[in-house]
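The structure appears right after this line, and notes come after that.
What you see is the complex with one protein chain gone and the rest in place.
Per-chain numbering from 1; labels A and B assigned in written order.
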Amino acid sequence: MKQQHLQLDNNKRLRHFLTTEGLKRDLLVEILDTAESFTSITHQQVKKVPLLRGKTVVNLFFEASTRTRTTFELAAKRLSADVLNINVPASATNKGETLLDTLRNLEAMHCDMFVVRHQNSGAAHFIAQHCAPHVSVLNAGDGSHAHPTQAMIDMFTIRRHKQEFHTLSVAIVGDILHSRVARSQIHALSTLGVPDIRVIAPRTLIPAEASSLGVHVYHDLDQGLDGVDVIIMLRLQRERMSSALLPSEHEYFKLYGLTKEKLALAKPDVIVMHPGPINRGVEMDSSVADGEHSVILQQVSHGISIRMAVMSMTMQHDLHSGQDT
Amino acid sequence: MKQQHLQLDNNKRLRHFLTTEGLKRDLLVEILDTAESFTSITHQQVKKVPLLRGKTVVNLFFEASTRTRTTFELAAKRLSADVLNINVPASATNKGETLLDTLRNLEAMHCDMFVVRHQNSGAAHFIAQHCAPHVSVLNAGDGSHAHPTQAMIDMFTIRRHKQEFHTLSVAIVGDILHSRVARSQIHALSTLGVPDIRVIAPRTLIPAEASSLGVHVYHDLDQGLDGVDVIIMLRLQRERMSSALLPSEHEYFKLYGLTKEKLALAKPDVIVMHPGPINRGVEMDSSVADGEHSVILQQVSHGISIRMAVMSMTMQHDLHSGQDT
Partner (left out) sequence: MKQQHLQLDNNKRLRHFLTTEGLKRDLLVEILDTAESFTSITHQQVKKVPLLRGKTVVNLFFEASTRTRTTFELAAKRLSADVLNINVPASATNKGETLLDTLRNLEAMHCDMFVVRHQNSGAAHFIAQHCAPHVSVLNAGDGSHAHPTQAMIDMFTIRRHKQEFHTLSVAIVGDILHSRVARSQIHALSTLGVPDIRVIAPRTLIPAEASSLGVHVYHDLDQGLDGVDVIIMLRLQRERMSSALLPSEHEYFKLYGLTKEKLALAKPDVIVMHPGPINRGVEMDSSVADGEHSVILQQVSHGISIRMAVMSMTMQHDLHSGQDT
């Protein structure tokens, strides 16, 4: 429960957004509802609201990601915040200045929000544990631990298409073991009441704790996809190939790649999701990626709304309640 | 005429700005007149207008150019737009994500305008052909094909000094063969009614289709400059030297470099232009670059106004008319 406390202020409002784990259903629904209110803004002629005017949002990226950085930057700008992009090469924090010194300096400059991307699991939590009371931390992906905004984008996209969570079968396909996205999705799906969560992967890519997460494990794609409402394809990290955890790309595609034929095993109104960028011909066929069941580009659009939602919610946290409760 | 259609909406207003080729005289004049209205803004105490407030302009640069990127960024900011700078290394679009995927993603984030710089001729057209109806594309230079905003800057600078186009002799000096700037200038000069357009270059640097463009070809600088009103010096790409298309820099300067002596062959009120950055002592002498006939820094100033003009004009295109007309 420590993580839940760290993420909430004394009034149980969102202070940081570090993980979907341990957050209550009401709070996840509040994020989805707030994002819903922002989707109309992105279609207006003038797409800006002044909710974060005068606030400074720092994109603190210890791991490069133009794509993720861009969506947070756009979300912040559409809320009228000032944005600082700081890319910290992995080596830099060894050079005399520690991570905490960097943090203290940015706080002293009266920055209000840190969007943190880091190659190490737990980095965003560490920063949230040590930051000043006025600062909020958003986890933009830490190691293989969590990527909560991506998970909420996916929940938002599912809700828009399926309305109710409590009747759904959802399959997550790919490298579950190393995926921060999968972990955050499983916690969110579970909290939102999805009764049938399936993970589909080779034995080498299923985490040991899978069963304790309440998911059903499949090693065969055909069986796993049978009758599902939602298919979430994970991005394959190609560097895993060389580590012998994975067969060749060709072999992987044959076993776990999503094709029109495989798709026919799911429900007729199945939706197909992917956090992007897609490795076409590896995780899925182009005919599926661009096909009528794909909602992949909608996920990207919803990415702005979800990030605006989380940014505006955390900036309303009670400054007089603390992280040490 | 396909290119004209691609650039215009159903009401014949500018939707994309990809090339000066095929655009009608009225439209080029409208660009110049709109830019004229913005020049006063850049001299005001507060240099901003809210025409693009809430719009997101993406500088999508596949080829590095701080200078060009900077002028588009300034123009967008002075129109109150939000600006995203995305530098895409040539290798990146091979890594799993195609150019079209990148495009679709940025569209899904509700970006409104792509300013595209690319090493390949036709890249901006390709993007314009495939982008969403709400998006406008500005070509910031594609291969050796076109650089239309630079050409319009030059037209603007000429009009400010010479008022009328239909009485002028204009000489373009340098590597015509590889110059996207020269191509765009020739189309614009021709459409605006300049009766005497000359290109001056070694035989190896004149394109085969030169005569069909309606220009007069000179290989001798003295003959080419005789009595001209405007001299446009092109930037020499030094990498051409090694390819044996060009003699040494010293040799080139002796034959085609602009000096005070050469300048005396032109009209007494001749103006000298250069798109920058100048290779001093190669394309021209410093005494000419900084001399009384030089309008090179005025070109830079006009660069902001022209880009503001094209940005504001394309953002008014009719969303309900399409690229498939």
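The rule we apply is simple: contacts are C-beta pairs under 8 Å (C-beta built on N, C-alpha and C of every residue); 3 or more make two chains touch, one makes a residue touch a chain.
Note that this is a predicted model, so its numbers are computed, not measured.
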| item | value |
| --- | --- |
| Contact residue for the chain not shown (choose from B:29, B:51, B:74 or B:88) | B:74 |
| Which of B:98, B:121 or B:301 contacts the chain that the document leaves out | B:301 |
| Residue of B:185, B:279 or B:312 touching the missing chain in the full complex | B:279 |
| Where the unshown chain meets subunit B, residue by residue | 42-48, 66-67, 70-71, 73-74, 77-78, 238, 276-280, 282, 297-298, 300-301, 303-304 |
| Touching residues (missing chain, whole complex) on subunit A | 53-56, 82, 84, 86, 96-98, 101, 104-105, 107-111 |
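Keep in mind that, in the parts below, only the chains that are shown with their structure count from here on.
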| item | value |
| --- | --- |
| Superposition rotation for subunit A onto subunit B, Cα-based, multiple of 5° | 120 |
| Mean-CA-position distance for subunit B and subunit A (Å) | 42 |
